[in-house]
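A protein chain is absent from this complex, but the other protein chains hold their places.
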Amino acid sequence: MQNLTRRQLLALAGTTLGGAALAACGGGGTASGGSSPKPGGGVGNRKVKVTMFVFLGGNLGVMPKAFAKDYMTKHPNVTIEIYENSNTVGYPKMLAAKQTTPDQPLVNLGFFNAQTTAQGDLDDMWNKLDYGVVKNVKNVLPVLKRGNQKGVGLGTDQLGIVYNSKSLTPAPTAWSDLWDDKLKGKATYFDYYWEGVYMSARAAGGGLNKMDPGWTFWKQHAKWIRTIVTSNPQYLDVLTNGTAEITSYFNGTGLQWKQSGAPLDYVPPKEGAISVPVYLTTVKGNTSDQEAVSQDIVNEMLTPKWAEQWATTTVQVPGVNGVKLPSDLSSLPAFKQQTVDKMIGLDWVTVAKQTASWKQRWDQDVKANI
Amino acid sequence: MLGRFDVRGYVLLSPALAVMAVFFVAAMVVLFTFSLQPFSGSVMLPGTTLDNYRHFLGDRYYWGVLLTTMKLGGLATALALVIGYPTAYAMHRIRRPLWRNVCYFVLFSPLLTSVVVRSYGWSLLLGDRGLINSVLQGLHVTSGPVHLLYELSGVTISLVHILLPFMVFPILGVLGQLDDSLDEAASDLGASRWQTFWRVTIPLTVQGVLVGCQLVFALAISAFATPSLLGGGRVQVLATLIYGDVGELNWPLAAVESYALLVLALLAIGVFNWMLGRSRRAAGGAPA
Partner (left out) sequence: MTGRATWRTVLLAAVVVFMAAPILIVIVNSFNSTSYGQWPPPSLSLRWYGNLFQQQDFGAAAVRSVFVAVGATALTLVVGTMAAVALVRMRLPGRAAINGFLLSPMIVPHVALGLAGFTLFLRLHIYGTVPSLVFAHGVLLLPFVVTIVGAGLVRLDPSLEEAATDLGASRLRAFWAVAVPQFRASLAIAAVLGMVVSFDELDASIFLVSPQNQTLPVAMYTYMQKYQDPTLSALSTLLIAATLILASVMLRFFGPSGLAQAVASSDRRALD
């Protein structure tokens, strides 16, 4: 089994020779009939169960659950189980499962944020998507396609300024506003917010590979931070009960809080918001049936219907052409074309390689000094 | 039955040891193998190395975190004892079962609420604009807000709050086994109430005290949720470090940190046990 990539397996699936080859491999399921993907991923009437990972956050689970219900009605032989967990716990479990029982991955496909997707590259966690199966890839914005074809972007959230609109006027407009003198001791950040350090490094001429100017800046300005938070409820409390007035965080969460009634708002900074894509990937270790179904699911999700539901429920910029956002979203600054055009994209693989050491720098340079 | 080496002792122990072996020992072995693996570029690599240990033991930052952890444990234990013993004694003396039951219930009701939810309550009490600060400023004890929330002090208070039942209940259990005739005998012999308490009650309840201290200390140093949610990043203890490292996939370092905590704690508890052994001999109960 190890000698054939998933792509080759899928290509072989159409022929009886492929069937024999797969049977000879012995591990991963039987040949799928037919040479072109049928509805149901070309698995005919065979029962297939796939587990789909959705990381936790606001209404991220709404579209996947609706999709699963719809797909299972159309393909009664397929069962989709949704597995919701945080990235911090879910991905380590996936990795541990890969090391312990590689032929039985914990999940078969899922939604993963940019950093976790890049980490998956490093851990050899994903399968390459067969663009012959996932034909709707052609509708995806070029910036959300992955060069190595391991996964494809469905939408992108953005990181900018979130602030208390009741107590902080006039509204901030730039990353540099975070360090305004009058905001000393009034800022808060989520733990290990290296993205903020990156923007400071960038402002001083550095970048992902040259973060030292950022660390120096944050070390010197540590007193601007009133407290670090480690959970979303805490974050919401701190921003609304007077402890802090400003932070940098996701557009999606900021708007969710605003919609629930909190006096908070999101602003895309002048210098550009950081684009944080969400990717759909399939996981190594799937049987050929599971992989076929998974890639078919990915393909289905890239249609305007589902991409739009994803974008509106998660409050993200859609990654697929032809999606029309409702006016209450498209009128927001976060979704204006000029914001989208100015978004800053990152090399997430570099990020994934460096986060362990950045975490230590954060502990020593920032947290030790606040 | 007393005093002779009894193979039955090991027979009685064996289920516990077996259960531990299947889960705990096996888990610690897994962690140990992690601790020896190289980690670089966010991936665990095959091979064996002592670099993780060297990295942890050689960096002053980690010793600082160990110190904070022990400090938190010690403070929480001391506070829990100071509050807990009188509380247990007072509860022991309650006549009416209704009031006693109310106290039991109030004592362990925090354990029924999720830590996330409790943290909200604490943020309202300890915050800069919270209840305690309002009262202090209203009584003109302080002029500006005292920073309690997101500091070690706030974390300690919240830990004591949740761990108090682990101090009070063991002491209550031992108090309940006291024979009141001892108190009577002491007073018949002319001891004052205070003397009786100090010289009769306290020594006989030392086991309860030491068990309570052991429990609170162990729970305080391994606590993750409270320091994480109420520490505001300023309170970095080993459990929060381990959680971060597990999330970052740096399991080798997380394993080293786990072992470091275990070793340090067992040393401290070894001292407790030694004192427990001495008090058992002094109290004339079971043999040493």
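Note that the chains take the letters A and B in the order they are written out, and that residue 1 is the start of every chain.
To be clear about the criterion, contacts are C-beta pairs under 8 Å (C-beta built on N, C-alpha and C of every residue); 3 or more make two chains touch, one makes a residue touch a chain.
Since we're looking at a predicted model, the values are computed, not measured.
K.L.:
Specify the residue from the set A:89, A:222, A:329 or A:368 that touches the hidden chain.
P.N.:
If we include the chain that is not displayed, A:89 is the one touching it.
K.L.:
Could you list which residues of subunit A touch the chain missing from the display?
P.N.:
On the subunit A side, contact with the omitted chain comes from 51, 56-61, 81-86, 89, 92-93, 96-97, 99-101, 231-233, 235-237, 240-241, 257, 260-262.
K.L.:
Spell out the interface residues on subunit B facing the chain that's missing from view.
P.N.:
For subunit B, the residues touching the absent chain are 1-6, 8-10, 12-13, 15-17, 19-20, 22-24, 26-28, 30-31, 34, 83, 86-87, 89-95, 97, 100-118, 120-122, 124-125, 131, 161, 164-166, 169-170, 172-180, 183-184, 187, 193, 204, 207-208, 210-211, 214-215, 218-219, 221-222, 224-225, 238-239, 242-243, 246, 251, 254-255, 257-258, 261-262, 265-266, 269-270, 273-274, 277, 280, 283, 285-287.
In the analysis below, only the chains that are shown with their structure count from here on.
K.L.:
With chain centres taken as the means of their Cα atoms, state the distance from subunit A to subunit B in Å.
P.N.:
So the centre of subunit A lies 39 Å away from the centre of subunit B.
K.L.:
Can you list the residues on subunit B that touch subunit A in the complex?
P.N.:
Its residues touching subunit A are 39, 41-43, 61, 116, 119-120, 123-124, 127-129, 149-150, 228-229, 232-234, 236, 243-244, 246-251.
K.L.:
If we count contacts the way the header does, which residues on subunit A are in touch with subunit B in the complex?
P.N.:
Residue positions touching the partner: 87-89, 91-92, 95, 119, 122-123, 191-192, 226-231, 233-234, 237, 241-243, 352-356, 359-360, 363-364, 367-368, 370.
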